[in-house]
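Only one protein chain is missing from this complex, and each of the others stays in its spot.
Going in written order, the chains are labelled A and B, and every chain counts its residues from 1.
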Amino acid sequence: MAAIPTTASGIAAAVASKQITAREVIDSYLAQITARESDIHAFNLVTADAARAHADAIDADIAAGRPIGPLAGVPIAIKDNLCTHGIETTCSSKILEGWKPPYDATVVSRLRDAGAIMVGKTNLDEFAMGSSTENSAFGPTRNPLDTSRVPGGSSGGSAAAVAAGFAPVSLGSDTGGSIRQPAALCGVVGVKPTYGLVSRYGLCAYASSLDQIGPFATTVADAALITEAIAGHDAMDSTSIPQPAPALVASVSQGVAGMRIGRVTDLPAGAEPEVIARLDEAFAALEAAGATIVDVTLPSLSYALTAYYLIAPAEASSNLARYDGVRYGLRVNAVDTNSMYGATRAAGFGDEVKRRIMLGTYALSAGYYDAYYGKALKVRRLIAEDFERAYTQVDVILTPTSPVVAFPFGDKVDDPMAMYLCDIYTIPTNLAGHPAMSVPFGTGAHGMPVGIQVLAPALGEAPMFRVGGALENAAGGVK
Amino acid sequence: MTQDPLSSIIATEAQMLEGGWELIVGLEVHVELATKTKLFSGSPNRFGDEPNTNIDPVTLGLPGALPVLNKQAVELAMRIGIALNCSIQPCIFHRKNYFYPDMPKAYQISQYDIPLNIDGFLVLPSGTRVGVERAHLEEDTGKSTHVGGATGRIHGSDYSLIDFNRAGVPLVEIVSRPDIRTSEHAKEYVAELRAILEVIGASDAKMEEGSMRVDANVSVHKPGTLFGTRCEIKNVNSIRALGRAIDYEARRQIDVLDSGGTIRQETRHWDDAEGRTHTLRVKEDADDYRYFPEPDLVPLAPSAEWVQAVRDNLPMLPAARRTALSALTGYDTQSEAVIVVVERGQHDYVQAVVDAGGDAVRALIYVQQGFADAGPVPAVPAADLAKLTVLERDVKLSATQAKTVLAELVEHGGGDAAAIAAAKGFEAMDTSAVEAMVDEAIAADPGAWAKYMAGDEKASGAIVGRVMKASQGKADGKIVTAIMQSRRG
Partner (left out) sequence: MSPSGTPISAADVAKVARLARLDIDEASVVHFTEQLAKVMGHFSDIDALDLSGVGPMTQPFPLVNVLREDVEQPCLDTDEVLDAAPSSDQRRFRVPPIIGLDD
């Protein structure tokens, strides 16, 4: 048997050319899961039997000469807030424990159609609310690079799964940095596409106007490959951009000669010195590769955190109201329906979810709407306009992904504000609806990985991947 | 519903309630749109199916489900807006957040401060103009059945069962301005609205089946003073009940106020059997729906071309139909015959009878009197009815005979009027035969004839009676009178 490639593109090529079988690929990754999952806890559920059956079916197709998809045989881990028909989908919440959706998310069916094989559902901060995966009702995920540290969040399970070699690629969701921040903390590539590029149908909503699904991968090219596979218009999502999926893999190797890269001169402070040092090295590397560095200002950026923590909880308070014990999920019995609601939701949701529901309910309630939610929507526009102005001068903008490297468990759990500050550099993109990605670029304190964030204007995935590819090339020479 | 501080439309003295009180009514009417599928998803919009069969992820509010707006629902809502003289504007959807087990997502997708249709009006057949504040799109809820306890009511029930087939069915909520001053006008408004909705194909608008639901905001005040505190009356399931409920509620409020009490803003339930309203719930500040723009939907901005196309394809509305029928028959637009025939949608049929050579006035009256239950397209072929109207017009049949033939036509779904008349022995009376009969009658009762000749019109009755008896009712009374008049000179 040939060696199992470590990238999705390598696996797809080897399987399609019959160098290896899909079953060999799956068995190899399942073996890795068996070896390390008890230390990492990346998954809420490993779908080993279904994965083997799926692999066998693909191998049968290949043997029979039937057509196969472009990702045939590629193992993929799916964040457990994406609906999978007949397979438990929990959002890492007690309120959905045991729930088997009667339908598939659009991204799940697209990946299956492409031949990708789901190996399991990954852990997350409950309903994607958090930056450390410590808010999972089923226990935290540990960072594969140092299991005393968090993997980031909320898509910590998906980031850890790729970092631990449980799958070459995975899917996460990103509302305020939930793909990019754990990617940075686990040393993998993470992409949040333009809002509307990837269908949200079947993604259990946290904040509808901010949520976007995207991939984790070990390489920028694999991230581009998975983005291509899941992108493109979906009639089931009214906010889906009516365009076909863009071709992105080719951009990765195009280089950055002639590109204008933005450096934010008024970037909110707070990043660790090693993180700032890596960012400076990234600029230098891109300049050496032929790009021009241009200073830009984003004066409203510092208000992004406030806008986000009003808008996201407000939408969440409404999105999570459906978990009421009537049609699915947990019910705590009570003498009447109203009491049942209160008891069910008190028992089913964790503290962070409750905090955000209450915060959002407050921000929308009579007498406060204008002062909070209404105002936040205006700040959101200011931030988007800041970016628009900047993108008349530059093609992409570079910032750190996270101000800090992976931190120890318990470091921030009792201080919500400290946890929220982890997303200070990732949140603005979600507010603007733009694409952004995190590329591993050397290490910081404690030898933990640092991620550099590439931000691009709406539908600017192609230039974003060009810069991502260049950073990946340069990262080899960074400590 | 916004209420202007002062009444702009003041009731006439005749409409004023005793003690100088003026009634102020605004109506909120919910209508289910006649689409094939739900407002935001593809499961069927169909009444009467097995419970929980017309369901999909959106209808059930499953995690991850997303709404996509039904184009036909928008089209029907625009028809309603145009028919009610509204402006159609670019609009957005909002979420109205509240918990209730038949509301799957715990929010209703509705329209709030920027609805599709605004600022319209409806002119009632009586000529009264009622403002329409807005007509907006929203989704319906599921249906709860209360089990155990006394009578299937919520209170005292052991548990409830929910069927989500109706959840997500498209509704348009039509909110009138508080321009209605009498219960009669309220009834007229609903009747006219229902006729419009049927004519434009927007809804079957059946109050009894719940596809049209009317809530009444009722208050009383003295003209020239601020509007009184209003109560919202729910559970009004027929037009008749609406009138009764408003009259009861006005009386109740006046009694409270006259005895020095105050009206509490509340929702009241109309009990049709008891003929009274009772408190359902008191409106409190706790009504906090936390409206905010629905992030899963994008704005709706119908193009001018689309609006024009909907306008161009709108069928003739009841008011225009009344005008046309009035022109055809000479009857007033506010006459009962015209109003009733248009309300039943039978104006086209009357026109068809006339087109088939029938007499317009007789066609209108026959349809009004003989086709109450026949629907818009009666079974009797228009040509058959046309023949009957001609027979009567040409005095081949008396009015009484014509009525009998009409009953036969209705019973058999048509037929040859002349043949039916012949079979009944209604052969036409020759005028000369009638003249002979008149002469015989004069000869038989010279005293009556003398009085008649002297100008005593009442005396004619004896002569006419003799002719009718001799002809066994076949002679036309009008002809007899005409002959007598000619004999008198």
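Brief remarks follow.
Here, a contact is a pair of C-beta atoms (placed from the backbone, for glycine too) under 8 Å apart; a residue touches a chain by one contact, two chains touch by 3 or more.
This structure is a prediction, so every number in the text was calculated from the model and none was measured.
When the missing chain is restored to the complex, the residue among B:F99, B:F121 or B:F227 that touches it is B:F99. Contact with the omitted chain, checked across B:S157, B:N237, B:T333 or B:T481, is made by B:S157. Considering B:S43, B:S110, B:T128 or B:S460, the position touching the chain not shown turns out to be B:S43 (whole complex).
Only one residue in the set B:T145, B:T279 or B:Q308 touches the chain that does not appear here, and it is B:T145. The chain not shown here is touched by just one of A:A3, A:A257 or A:M358, and that residue is A:M358.
Even with one chain removed from view, chain A keeps its contact list with that chain: residues 99-100, 102-103, 194-196, 209-210, 235, 238-239, 241-242, 300, 302-303, 305-307, 309-310, 317, 321, 324-331, 333-343, 345-346, 349, 354-355, 357-359, 361-362, 365, 367-368, 371-372, 374-382, 384, 416-417, 420, 431-434, 458. Interface residues of chain B facing the missing partner chain: 35-37, 41-44, 50-57, 60, 68-74, 92, 98-101, 144-146, 154-155, 157-164, 267, 280-281, 287-288, 290, 293, 295, 297-302.
One rule holds for everything that comes next: only the chains that are shown with their structure count from here on.
Inter-chain spacing, taken between the CA centroids of chain A and chain B, is 57 Å. Interface of chain B with chain A (complex): residues 57, 60-69, 95, 97, 99, 101, 104-107, 160, 162, 285, 288, 290-292, 295-298.
Contact residues of chain A toward chain B in the complex are 81-83, 89, 91, 96, 99, 101-103, 105, 200-205, 207-209, 235-239, 314-315, 317-318, 321-324, 326-328, 337-338, 341, 361, 364-366, 369, 373.
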